[in-house]
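What follows is one structure encoded as structure tokens, with my remarks underneath.
Missing here is one protein chain; the remaining ones are kept as they sit in the complex.
We just call them A and B in the order they show up, numbering each chain from 1.
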Amino acid sequence: MGSKKIWLIHAVLVFFSLLTLLPFVFTVNNVFRTNAEFYHTFFSVPNAFKQTLSIAGGALTGDDTPIEMADEEGLIRSLDKKQALRLSLTNATRGPRLAWKVIRPYMLNTLVVVSLTVIGVILLGSATAYILARYRFAGHRALFFFIISTMMFPGVLTLVPSFLLVKSLGLLNTYWAMVLPYIAAGQVFAIFVFKSYFDGLPEDLFESARIDGAGHLDIYWQIVLPLSKPILSVVAIMNILGTWNNFLWPFITNTEGKHHVVSSGLFVLSTTAHASNFSTLYAAYAISSIPLLVLFIYATKPFIRGVTSGAFKA
Amino acid sequence: MSIPHKYLPLIAFLLLSGWLLWPPVEETTNVGASTKHPEQAQYVIKFAAGWAYLPDTHPFGIGKPLQGLKNVIRDFEERFPDTRIEVLTVPGIREYLVTQLGSGEAPDILNVNVENVWTDVQKGWYVPLDPFLEQANPFVVEQGDATKPGYKQWWDMFRYQAISRGKAAPDGLNYCLTFDMVETGIYYNKTLFAKLGLAVPETWEEFIAVMEKIQAHRRDDGTETVPLLVNIGAFNDWTTDLFFDQLYYDLLPGIDLVQDPTREPYLDGYLDWDELAFLRQKDFFSGRDLRYREVWKKMRELKRYTNKNLMTDDLIREFVTQRGAMIWTASPMSYRLSGDKSLGFDWGVFYMPPFTRVTSPYASGQAMCVIGGAATQLEVSNSAIADTDPSLPMRERMAQSQRLKRVIEFLQFICLPENNAQIVNEYPALLPNIIGVETLPILQPFAEILDRRYTTTKWIFTFDLRFSEIQRRMLELYLTDGIDLDSFLHWQEQNIDAAVANMLKRKVPDMQRLEERWQALAPARAIMQDLPIEEPQL
Partner (left out) sequence: MSVRLQSPLSCYAIVLPSLVLLTTFVYLPVVWAFASSLYEFEIGADSHFVGLAHYGEYLGQDPTAFPSLANMLVLTLIAALMRMSFPLIIARLIYALPTERWRYIYRIVFLVPIVVPGVAVQLIWADMIYSDFGLLNELLRGVGLSHWTRGWLADPQTALASIALIGFPFVGGFEVLIYYAGFSSIPESVNEASALDGCTGLQKFFRIDIPMVLSQLKLILILTLIGGIQGFENIFILTRGGPGFETTVPGLWMYFNAFSFQRMGYACAIGVLLFAIIFGLTLLNMKYFKSSEDLQGVR
């Protein structure tokens, strides 16, 4: 491929990257600006940065004069370089610190919910798909149809009755209120994907294991799971994404607010007093993006491998 | 097993996040000194206090974190060691509240506009407070001074009796405690006014003239200034009631059919939903009702001078950066402006000036009525009586519940002047409703406005949420030229009819009596002009 073409491709990609990243760049910038700065201009280098840089620059040149700075209470104090530096850093990081204080319980909750959900979906999905794919028994087609047809039901339809159901089971304000319905719904797609993957496996694999006297559990643990590694990552990632972004259900079922996950927590944050403090709000957005970013950086390869493994041929 | 290089950052990240997440999650909403004896707390009372007093928050991002409510709660918990009060943040979204109440999971003490409560009172979701309000406040009694308000009746402790008592529901019971007051005002840029030679308007014509001048003005960089910053909520709620009151006031002798003995001394000439429903039958509030048309026409005229985007919440920014000359908002704005060190201009407040005969032939010439009123309205939800049998009637449950006792005691406690001042006057946002607690000086202008006459009716609080939701949406559309006046009025007629039909399902007013009163007031109406043509009564 000619190098001119490569430059063209790069140009287009860079253009789109800029367009895509622009809102997020501004978001991160706003994390470090105070409300006053936010009100006065759309984009500006945060004062906290400028201040830190100027103090650090002054320190490097050996300038010893004390600096007048307003501290957290608003009083002007005279500080030496080290104290001034520390204060300006504190100012700069105020948004993220406050945001983390609020977000941390949400992160923990999300971790718990997501892990339980993904484990549940994978276990249940692969087990059920294995049975449906490799065994023919009375009613197996009907069963599959029964399971798959749940994909047709719009989530909104079940919102109200699920809420009432969860309430009558006494599960409101617990992790289970979120985990169980997610597993129930998420396993369907997993079953679909796993089944089409298992359908393509040769029977001799299982035959030989059975001859050796392996029961269902052994076959599952030692053959099925290891083989389905590529699919695992796809299912896991899609479930993580779905659970992470699902906002309405946690919002409704968490009447007490202790078990909010990141998505509903962010919404609550944006409607409460903290919302008047923009740096906290934007810092919350930024911080809540980090886990998925890390996940995807490491999970892209397995994901792609899974998607192309043949389970998605339509 | 050696770890591939590329996984090293991942491991570092996992370790870091483990460290960050590890310490036990403190409940950031738990306030009070009950950390001394947390296990002994027999009653854990959940208090949704509203954004204004939330401990450890910085309203508008300025100043020190709030401590007032925290301190009062601590004092209460010391007095009653078996109780712990948790302050919650609840999203101010109606749908959220409904799911909470329906599942019995709402906070024990809620802060919602009590009119939102009225549609749900027959479901047993709220505890009527009259039995307690009519008794003495025990904390005042134990102080021994018989002259202090509250010694005989808790009711006597409130300064704004009209507004507080006016919060009684249509069933005659009072479900809310009016904890503090708010009023709105038009904040204006004094510096700009001085520069353009403008004075504070005293009539509607002067107001329009001022806004014309501002709209014609161009700043140094050539950009325009928005004369008045208002959002759709203000149009839908405040403006509707203010304009309606201005244009219908003269009709009151002929249309105020029923005087409710409990509330009338305080709410002179108030129109309740049954009166509105009856008047609707007489073709009021329709496209043929000229005064009603006028209400919305005037609103459309006002819209010409306001910001184009009505849905925004962020008008403060435009005022602060001087892109808007005036902003119509509530009293906490004073705090926001006085705390902003980099403001750069002088500001003042005035109240909306009244209509004159020039504005409209129907104008009454009365000063614009009070549109503010109760701000923090505390209601007690069914969670407070959760320790009783749900199948019993409300009165029985109230008598039996121990938990309710504590909740009421807490409410009585925060009504004591010394405690109330710590909470309400911690920073200037809302005005205290307790006698003995003085309004902060910067909020004095608003206190004067609160002494004015109460409004004729509160439209969006009279009917259900569907009504106010639809009115707001259609109003947005009408004000932004999405539909014309006649289409809007057509929608409104249907909207009011639907809302009335809904109300009639719950409670059938005595139409016969209303008809009799209507006939009785006919002479008063004979001299009035431009009433909608009456439908013949068969």
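FYI, a contact is a pair of C-beta atoms (placed from the backbone, for glycine too) under 8 Å apart; a residue touches a chain by one contact, two chains touch by 3 or more.
On a predicted model such as this, the values are computed, not experimentally measured, just so you know.
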Contacting the left-out chain: of A:Val102, A:Ile183 or A:Ala236, that is A:Ile183
Write the list of chain A residues that the hidden chain touches. 1, 6, 9-10, 12-13, 16-17, 19-24, 26-27, 30, 42, 124-125, 127-128, 131-140, 143, 146-147, 150-162, 164-165, 180-181, 183-185, 187-188, 191, 198-199, 202-203, 206, 216, 241, 244-245, 247-248, 252, 262-264, 266-267, 270, 281-282, 284-285, 288-290, 292-293, 295-297, 300, 303-305, 307-308, 312-314
Given the full complex, what residues of chain B touch the hidden partner chain? 94-96, 98-99, 101-102, 120, 122-125, 223, 232, 307-312, 314, 317-318, 321, 323, 464-466, 469, 472-474, 476-477, 480-483
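Here is the rule we use: only the chains that are shown with their structure count from here on.
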Please work out the Cα centroid separation of chain A and chain B, and write it as a whole number of Å. 38
Of all residues in chain B, those that touch chain A in their complex: 7, 10, 13, 17, 20-21, 25, 27-29, 46, 51, 54, 57-62, 64, 88-93, 96, 99-100, 103, 105-106, 316-317, 320-321, 340-342
Of chain A, residues touching chain B in the complex: 34-36, 38-40, 73-74, 100-102, 104-105, 107-108, 111, 163, 167, 172-173, 251-252, 255-258, 267-268, 271-274, 276-278, 291, 294, 298
